[in-house]
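Dumping the structure here so I can ask a few things about it.
Note that one protein chain of the assembly has been removed; the remaining protein chains are unaltered in position.
Letters A, B and C mark the chains as written, and numbering starts fresh at 1 in each.
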Amino acid sequence: MNYSTVSVISNEPVVKNYGRIKLDASEIAATAKPGQFIMLKYWKGNVPYFMRPFSINSADRNAGTIEVLYKVVGVGTDLLRDLEAGAEVKILAPLGNWFEIKKHYKRAAVVGRGVGAAPMRYLAEELKRQGIDTYVYISASSPEYLFDQAYFEKAGCTFKQLTDDTKKVTSLFEEDLKSNKFDVAFTCGSNRLIRDLGRLMDIHDFEAYASMEEHMACGIGACKGCVITVYDEGKSEYVRVCREGPVFPIKRLVGDNV
Amino acid sequence: MNYSTVSVISNEPVVKNYGRIKLDASEIAATAKPGQFIMLKYWKGNVPYFMRPFSINSADRNAGTIEVLYKVVGVGTDLLRDLEAGAEVKILAPLGNWFEIKKHYKRAAVVGRGVGAAPMRYLAEELKRQGIDTYVYISASSPEYLFDQAYFEKAGCTFKQLTDDTKKVTSLFEEDLKSNKFDVAFTCGSNRLIRDLGRLMDIHDFEAYASMEEHMACGIGACKGCVITVYDEGKSEYVRVCREGPVFPIKRLVGDNV
Amino acid sequence: MYKTDISVKIKSLEMKNPVMPASGAYDYFEDNANVFPMNTLGAIMLKSIHRRERFGNPPPRIAEITAGMMNSVGIPSVGIDKFLAENQPEKYAVLDVPVIISISGNSPEDYVEICQMLEGNPYLAAIEMNLSCPNVGTGLQLSSDEVLLGRTVQACRYMSSFPLIVKLSPNVTHLKKMAQIAEECGADALTIANTYMGLKIDIKKRKPWLGNTTGGVSGPAIKPLTLYHVFQAYRAVTIPIIGCGGIMGWEDAIEYFMAGASAVQVGAGNFVNPMLMKEVIDGIDNYLDQNGFHSLKDIVGIANQKGSSAECGCNL
Partner (left out) sequence: MYKTDISVKIKSLEMKNPVMPASGAYDYFEDNANVFPMNTLGAIMLKSIHRRERFGNPPPRIAEITAGMMNSVGIPSVGIDKFLAENQPEKYAVLDVPVIISISGNSPEDYVEICQMLEGNPYLAAIEMNLSCPNVGTGLQLSSDEVLLGRTVQACRYMSSFPLIVKLSPNVTHLKKMAQIAEECGADALTIANTYMGLKIDIKKRKPWLGNTTGGVSGPAIKPLTLYHVFQAYRAVTIPIIGCGGIMGWEDAIEYFMAGASAVQVGAGNFVNPMLMKEVIDGIDNYLDQNGFHSLKDIVGIANQKGSSAECGCNL
């Protein structure tokens, strides 16, 4: 983990209030693992106050760049959109734990929705790089929000999409589970997806992990501000999303609450 | 006085950390008098907090524009420099009293230094428009800081400059006082200039006025924050620069302290 | 006029909406009338009138701080005698808006005397007792001493038939207790709160920035602090609370209402945005309308259910 100043290579709108920013950050690109995140500060003065956390959407070791896919939701992300190529950005990265890719995995599912799926591109690319049969299931309210489809396909993943909000993206996965053995499923902090995977993992016997989000002050475990409740054998405890997470076994997230 | 939103027509650097901004503000251009000032807000959020006061450097009734000559000294003026043509600016204007141009004036002196002389261009132009013989004395640390020289000359003023810091600009005026009768002298809030004019006005029997500056919150007399001490027949009192001023008879400023 | 009922009543004081200037922030009719449409206000609040003439503090009197300001203005005032002799309250009669006079003094007696002089004045609708800002005489904030606070409010209560609004200082260990004392002693409403004691040092000059050394801090920087005080006081008293501190938009006003305020005052925010009070009034009405509330009263204290655990001092 390192605190440094990097510069913006490009910052392009994707669709409506979404954008993708590329940073010149070779050290981070070389060490960051899928699922890790970064904290950024890119404005003068004390308002807004906190640095802003973002997932690593992709890291290119050769080019020495990382990309962030973002949605404009408030003052901080609004300022992010305004950044121009060449601008300097303070970055604390890479942070948190990551999606562990275990030796024995043969087939993996990657499940996500909207911008919550931002860290999934890097994960899927890495899964494929390690020769794992990777199925990607993404839902969105309409097709233009399937941001990373091209990347998933280019990486050689089996890509399945859903833009019909009456159905659940996990139902696509459930369908495939009937005929395929999955070793692991990865998702991002949507409670609905987590609950669904929590149910399916018991039936179909696969490991399941989710990446979580909470408001953060420090991003490095110092402030104890970003806790969520997790469960271990009936007992609950607080864990820091930035330090013990952001990736947690879904078992610990759902406890007995599936 | 009016609170409105106007747009930037142009914003050009003058020299080093000085700039000149032109605003599309026909109502203000039509009513503002020389010596009045404006309050501007041109950033989002609450930092910096106060609107920033600026003198009117010139007002063009026909074009419906006003100009401000500014020096970058801190966070607010730094943001002012960043404004681009087309940007929107909140403006409260015109504010305060003004340099009164009395019917009987035949010859007037305008004395200033550096950016403090910003309101003097509009004043000199107006004096000339009313057929008054106008002498302008400006000092600066070097010639490129004689910002409005061209305007003074174009308006037909007798322009005298000083860029030698071992001498005082009032000495040029003092020289002319020997052979000319002046009815009035105007200057801006430099204590040295005020003291000098205070001394000269008694000897040479002319009226003298100065425009003052203080930190301001409201600009309209409500907060009572921007007071300075003035003197009347031995007694001192606090007056608001934004409301009773910014223009004061030099007699009230120097009291018995010449 | 409005889409919802945003009127507020404090005894005989009836306001068409819950928004008024904070004392000292937007007071003198002649100075500001041509900027702000004063008749849109729920009430007009005058800058504190002192018992006697005061010239105020030496400059500089204001300082900018991060997200707010400090002031050490020091209540320059013609004094109540001259104020009444000049028929100042009458000047507001052209507006159809109730006028609240803020009063200030060095001692309990000063307040009582002013109340006596104001009794029956047809141009005034209520009195706000500024007990949070003496700066003279003993140098003690009357509302930070339990005994003095009680005595002053009670004496004015006997003297005055106007609705009495007591403005409290936030610089106390237990504002809740002060609120209770004010209520018990006859206050009809509370204004929470005045400014926070603060300091800014000019490191170039190596001395305090303000002419009077220290000053009162206001603006968005202190909003969470005053909101906390309103929240606590709401649990302790039954009289209406007027929230005052750091309001820069209608959302801030809604926070105050949800914490327990029945009305709000806008202070320093007026300097930054001269149309702010109008925006706040319209914003409140729109918020209520769009969220299915018929009346402002429906949201007063809505975030302040007694169940929630806010009795303790600090949570770190």
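Throughout what follows, contacts are C-beta pairs under 8 Å (C-beta built on N, C-alpha and C of every residue); 3 or more make two chains touch, one makes a residue touch a chain.
Keep in mind that what you see is a predicted model, and the values were worked out from it rather than measured.
Asks: Touching the hidden chain in the complete assembly: which of C:18, C:42 or C:68 does that?
Replies: C:68
Asks: For the full complex, which residue in C:132, C:152, C:191 or C:270 touches the chain that was left out?
Replies: Answer from the full complex: C:132 touches the omitted chain.
Asks: List every residue of subunit C that touches the chain not included in the displayed model.
Replies: Against the left-out chain, subunit C lists 24, 48, 57, 65-68, 70-75, 130, 132-136, 139-141, 144, 169, 171-173, 194-201, 203, 206-208, 210, 212-217, 220-225, 227-228, 231, 246, 251, 254-255, 258-259, 299, 302-303, 305, 308-316.
Asks: Which parts of subunit A are in contact with the chain that was left out?
Replies: Against the missing chain, subunit A presents residues 1-3, 41, 46-51, 90, 92, 214-229, 237-238, 243.
Keep this in mind: only the chains that are shown with their structure count from here on.
Asks: Would you mind checking which chain's C-alpha centre is most distant from the centre of subunit A?
Replies: The most distant chain relative to subunit A turns out to be B.
Asks: Looking at mean CA positions, which chain is nearest the middle of everything shown?
Replies: It is chain C that sits nearest the middle.
Asks: Taking each residue of subunit A in turn, which ones touch at least two of the other chains?
Replies: Each of 46-47 in subunit A touches at least two other chains.
Asks: So which stretches of subunit C touch two or more other chains?
Replies: 66-67
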